[in-house]
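One structure coming up, written as structure tokens, with questions to follow.
One protein chain is absent from this view; the other protein chains keep their places.
On to chain A.
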């Protein structure tokens, strides 16, 4: 008997991505560059976050034509984004056969109260989180993988660092707490108690946690790995740089050997200009993608 869509099958898929880089792509050509550079997966999009930011308006699931084009172009897993709470976009992506769905704050939320019940799907989900409470609410809903929210499309690492440090510190606190302190911690975090018990027992999050939202250089990727990320998503950073293929390779290598500073130094040479980037304090409140979802 074969069981599909079990937690082990869905979470296991994310475990296989560890130590790797997942790259945003908008067409088959970019997908092939990403695969050739050593990406462990690609995220098929209509526009990268920086362009979504620039375009304004409502950002939705990508045109299925693009998703299918990318799926046809590469043999590595293909992910795609659905709007927060948009049951039908998620079901459509699942029907298309994408390997992972990102219920993503980069798109305009479809529901301001409820996230998807991700446990109901056969396809696994990744969700963004700024802190442990948010992370565990998503896992409670069935997310099989986590990532920092960071601030997408800015090329500014500061928010991803904030979110990764926050989650790591809160995990440490839970691990160091005695059992009788955990219910209060669950209340304070707004996180399921059972998941806190699981963290205390295993000493780590129940699913992998990647870094995302603002990674623009090989050094950024290595920084996030040092802070405890299991891998990295690079959105606008690669295909908004001057030499995407060179950039992509350098980020893959820096992620593998994140403690080899001489290597990262060499990788960072002559890469051309990274994406320009945005100072976070210059964003208006409504421009902050990380505040979407709860």
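Keep this in mind: a residue touches a chain if its C-beta (ideal position, glycine included) is under 8 Å from a C-beta of that chain, and two chains touch if they have at least 3 such contacts; residues count from 1.
Definition applied: contacts and distances are computed from a predicted model.
One chain of the complex is hidden; its UniProt record names it "Pyridoxal 5'-phosphate synthase subunit PdxT", one of "Sugar ABC transporter permease", "Molybdopterin-dependent oxidoreductase", "Pyridoxal 5'-phosphate synthase subunit PdxT" or "Sarcosine oxidase subunit beta". When the missing chain is restored to the complex, the residue among A:41, A:106, A:238 or A:289 that touches it is A:41.
Taking the complete complex into account, A:252 is the one of A:44, A:174 or A:252 that touches the chain left out. In the full complex, chain A contacts the hidden chain through residues 1-6, 8-9, 12-13, 15-20, 35, 37-41, 75-77, 94, 97-100, 122-124, 252-253, 256-257.
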